[in-house]
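I'd like to ask you about the structure that follows.
Only one protein chain is missing from this complex, and each of the others stays in its spot.
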Amino acid sequence: MSASTQPFRRDDGGLIDRNRPLSFRFDDRAYQGFDGDTLASALLANGIRLVGRSFKYHRPRGILSAGAEEPNALVELRSGARREPNTRATVTELFEGLEALSQNRWPSLAFDLLSVNSLLGPALQAGFYYKTFMWPASFWEKLYEPLIRRAAGLGRAAGLEDPDHYEKAFAFCDVLVIGGGPAGIAAALAAGRSGARVILCDEDGRFGGRLLAERREIDGQPAAVWLSAALAELASLPDVTIMPRSTVFGVYDHGVYGVVERVSDHLAVPPPHQPRQRSWRITARRAVLAAGAIERPIVFAGNDTPGVMLAGAVRSYLNRFGVLPGREAVVFTAGDDGWTTARDLAAAGVRVAAVVDPRSGIDPALTGLAGRIGARIITGAVAAAAGGRALRAVTVREASGREESIACDLLAVSNGWNPTLHLTSHQNTRPVWDEAIHAFVPGTMPVGLSVAGSAAGRFSLAEALADGARLGREAAADIGFDSAAEPATPITDPEGVALSPVWRVKGGKGKAFVDFQNDVTDADIELAAREGFKPVEHLKRYTTLGMATDQGKTSNIAGLAIMAEQTGQTIPQTGTTIFRPPYTPVAIGALAGHHRGRDFRPTRMSPTHSWSQRQGAVFIEAGAWMRAQYYPRPGETDWLTSVNREVLAVRNGVGLCDVSTLGKIDIQGADAADFLERVYCNGFKALQVGKARYGLMLREDGFVMDDGTTSRLGETHFLMTTTTANAGKVMQHLEFCHQVLWPRLDVRMVSVSEHWAQAAIAGPKARAVLQGVVDAEHDISNEAFPYLAARAVTVGGGIPARLFRISFSGELAYELAVPAGYGEAMMDAVMAAGSAHGITPYGTEALGVMRIEKGHVAGNELSGQTTARDLGLGKMMSSKKDYLGRLMARREALVEAERPCLIGFRPVDPAQRLRAGAHFIGIGKPATMQHDEGYMTSVAYSPVLGHWIGLGLLKNGPQRIGERIRAVDPVREGDVEIEICSPVFVDPEGTRLHG
Amino acid sequence: MRIACPHCGPRDVQEFSYLGDAKPQRPDGMDATEAAMADYVHQRDNPAGSHRELWYHGAGCHAWLVVTRDTRTHAIAAVETMAQARAGAPA
Amino acid sequence: MGEIGTTWTARGAWSGIVAPGVFSASGAGVNVQLREGLGIASLIASREQEPMLGRALESRLGLSLPTGPSAVSSASHTLVWAGAGQWLLVAASRAGVAEDCAGLAGLAAVALQSDGRAVLTLSGTMARKTLAKGCMVDLHPRAFPVGMTALTSIAYIGVQLWRSEDGPDGAVYQIMVPRSMAGSFWSWLCASGMEFGLVVATGQD
Partner (left out) sequence: MPGPLDRNRIPMRYSIFSLAAQTLKGHRGWKPAWRDAAPKPAYDVLVIGGGGHGLATAYYLASQHGITNVAVIEKGYIGSGNVGRNTTIIRSNYLLPGNTPFYELSLKLWEGLEQDINYNAMVSQRGVLNLFHSDAQRDAFARRGNAMRLAGVDADLLDREQVRAMVPFLNYADGRFPIQGGLLQKRGGSVRHDAVAWGYARAADRRGVDIIQNCEVTGLSIDNGRITGVETTRGPIRAGKVALAVAGNSSRLAAMAGMRLPIESHVLQAFVSEGLKPLIDTVVTYGAGHFYISQSDKGGLVFGGDIDGYNSYAQRGNLPVIEDVMESAMALWPGLGRVRMLRHWGGIMDMSMDGSPIIDHTPVEGLYLNAGWCYGGFKATPASGFCFAHLIARDAPHEVATAYRLDRFATGYVIDEKGAGAQPNLH
């Protein structure tokens, strides 16, 4: 395959596979690139310069860099539900069929109507919006803001459910090496040779870092030779893991690193069962940061014109991708490094019109090079670039002030490099200024992290290799992995690193950009200084400098330098911003992993779940559980019909309900009773063996925490039940009480919630049914097994079970517990035994109706804001013992007479419906907060009474039975006259219970 | 963040839940005063620096632990079981 | 099961959740053996009775009580550390576990858990890589040798896992999760292991 369709592709060279052409589309036109290309290199190979429009002014923008720092070349990658906005073309590996659209332009990239903003530019300076759009106030939401919002933003999110899946993973290592360039590889080799477990990550799909972009020699041979040998050795070390396409995005406490691995992003769609991305939590005892450095642009008029490119990026495109970023180049450099670009351009056949360098006394080796490649040397600076959608010429100003225009389609800019030290500041430590290299270098480091090579401001290849080897070795040795003799550091070819940075060239015509992506100009920074936004955080927040998706990777320093110039301070006096994680933006899906949709959190299934399914249950989420809500029968069209039937079946006959979800805690020990005395507000010492008791637990602050029945199975053996919702919380609480408060108590506890399936059998015929289930040797007659009896029995011919005579419904009722595996068999056996009695399965709705009919409190009343007294349970609070919450429950506010207390309600007009959440207001009183007397906690339709009933908390409630009041429900436009009544609506004498 | 559980070894913070300052001691018994209890329940030193605090290894061994941690840096100086903490606590 | 002369049928913890089969387009990197019918009891040593408990178990089962996070096994029983002063006794058959514990009164608080756990054995060349997608504990062979156990959580589900042995394809892990969350655990395991290929079998070993 020839490169003829790619006019800017070099004939040979580079790390692309010319035998594997790939088709792709950009803005709906078809192009070709090669395997090994990035989208950016493929676009450049096809002569595409204009790739996007800027954020505020909609200026035409091209490709600035060849890496993750790219501020301009952001595209919408892929289409439909897979569309990924703001994707950097420079790090997007080309794949067959890739589709990308330019963004932030309308109607088209070449002709963008919003570029009119450029004309408004003078008014749209930093902070302009703080100064206007204030009148009239209502216009903000109606007019100004919608306009601003529509114009703002970059790409368009897919807006559809992401079809790909993600996962998480956890890894551990002795030494994590971040960055797979020469320093990182040397570090991984040194650590790996010692036997340490090493993980080497690089964001690129290919290891080698800058070596891939440079024409360098190591030990007298092309660097590629060293590189392949080093990678082969790493691959041979069993405890070294190499992770390509893996970005270490954040440094967290105690050696935890966040890493995102782009498993399938280099493919059109993920292969079957493969995630798109995987987010890793890597725990490393030591880490070496070898993330390299990021080249710095120079601020001058028109510096954002497509065709102005970082000089190092030019070398990447030439050498790694075999692409000519232009045909007529000018190099503008403030250091020796730019001259290398001139050399490489010439070697690739690009005409270098001039090398512009403001420095005097440049190394003659460099100036000699210019002569050999036929480039003019101009001592001066580029003051402006012109061309609009593609660079046509640059204005060069000599030291004398003389200006001339030089035609070119590529300007390579070199202003030195900033260490990629972002990760070092993730724990809020600040980088420090190194005057010798005119750059910030890492300051105080996160514990366990060291920095090698360019990331430490040691920019030469020789330093990278030496640093890497030394730090990799030291990191391993630090934790006990000693290497044999240190191998000699490889010898590299010479390189120049002299630099005298130029932050800004003033006086050119047009806007000079500091932050390309947020369209922050030098004038914006000057304005910020004028208005007093001088501290660097103010500068950043006022101008939005460094706040774009690139977090200012190419802009922060120039911004600081210009502010320093305005305030007459140095750069370090002006300050630096700390970089916040993530290093590069991370897909939300990746960090969520498996946990979305149904898998957001585990679902707990009762051991009788499939039995309920077979009975046709409608299920409902109840905290972590799925519970049977009701069991509709054919012909029942609404839930209330089903629930009414279930309630009446229980009240008139017998019903069966799964209650396995209750928390069950086995408590044993000589002091178990004493322990219960302290955690419950009511007494437990006197509870007889074989009996159950209702217990109420307070928090230490005196409010009710949880309730449940606790049974004494033996002298030193109790079984506590908790509410479903609080099971875990109560277990933790009891462990706290035992381990922290009262370690001297001889008590042991363990959750047995999962082992037991439990069902309530309730209704006048419950005993008759149970007698057909419980093995005959157990006498469960009313005399032998009275109310609140709790004993071990057997069922089904010897299966160990527990039977409790307790009732939530107020009926004669039992709870039967069997090992969970027998849960469904128990339900079947109870149904079979009950068939003659018309037994009916009932769900949580009917359970709720019956507990409201009986005035029992549940979750809506146990709100954490109620006291025992509020709930009518004040008498349970013992005065004879110390227990959790005893003293705080006595506080003034908790015993105030006026506190709303639990009471019952019924509508004066029985046809009217009640609603939980309605507030109580006196008849004739205005519905205002001042007249609010409480609220309805729970309501139900009572099929026994034939009308709605409610429980609620009302000021002086118990003293007001018979009084009428209103249940006001403005959010549902309800206002119902209700009568205050006893909270026990059914069988207030409790005769059914004892039947 | 990692916490080295004395029973289980170093584990991710995700396995633990936090209660707070380990210093306040519950005024136990019938003689305790409401004021002392209110202080125990509500008042905290809340230092910026070394802090002895209670953590619960809920997703692990269910042990309550005393962790000495710097609230400015999150650096952990010690993790003790309740028994160790009591043995080492100043009288 | 069916240790008792009952007509009731017990339902396994994995029943209705996962059945034997192959879950993948290709490959068989992960073997899952669903284990039903184990006897499980939690033992918490009574105050100052840990040495006595150890001796009782030693004489009864020939296993010495682990004092740290490890598991010891005989042909029929495993004792797994489950927190300070706590263990799980895992018997190959649930029928005998109550009897195993019968002599421990006074030495330990015993609570049966046989039906409260869903248990599986995970092995295969990709077992560790699969576990790494949810397990927050370092399972490298050096960090997690044969016999080691961890109480931890995977995908927000509490697990007890131990490396029971090394087989031909490397480490073999035993994993226990709460019965009520077996479905969610399988959802995670299946999603995590599919790329390597999961082969599920039932195991009465």
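To keep things simple, chains are lettered A, B and C as they appear, and every chain counts its residues starting from 1.
What we mean here is this: a residue touches a chain if its C-beta (ideal position, glycine included) is under 8 Å from a C-beta of that chain, and two chains touch if they have at least 3 such contacts.
The shown structure was predicted, so the numbers you read here are calculated from the model rather than taken from an experiment.
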Note: the excluded chain touches shown chains A, B
In the whole complex, of A:38, A:420, A:807 or A:938, the residue touching the missing chain would be A:938
Among A:538, A:778, A:837 or A:960, contact with the omitted chain is made only by A:538
Residue positions on chain A contacting the omitted chain are 55, 81-86, 122-123, 125, 128-135, 137, 140-141, 145, 148-150, 152-162, 164, 166, 168, 250, 252-253, 256, 258, 279, 281, 426-428, 523, 527, 530-533, 535, 537-538, 541-542, 544, 548-549, 551, 580-582, 585-589, 591-593, 595-601, 603, 620-622, 699-703, 705, 859-860, 863-865, 888, 891-894, 915-919, 921, 927-929, 931-932, 935, 937-938, 968-972
Touch rule applied to chain B and the missing chain gives residues 1, 12-14, 17-21, 35, 38, 41-48, 51, 53, 69, 71-74
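Methods note: only the chains that are shown with their structure count from here on.
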Distance in whole angstrom between the CA centres of chain B and chain C is 31
Contacts with two or more other chains occur in chain C at residues 86, 136
Check: chain A positions touching at least 2 other chains come out as 170, 281, 283
Listed in rising order, the residues of chain B that touch chain C in the complex are 7-9, 11-12, 14-15, 59-63, 81
Note: in the complex, chain B contacts chain A through residues 1-2, 12-13, 17, 19, 26, 28-30, 32-34, 37-38, 40-41, 54, 56, 58, 62-64, 73-76, 82-83, 86
Within their complex, chain C touches chain A through residues 1, 4-13, 15-16, 24-25, 42, 44, 46-47, 86, 98, 109, 111-117, 132-136, 138, 140, 142-143, 155-157, 178-185, 187-188, 191-192, 194-195
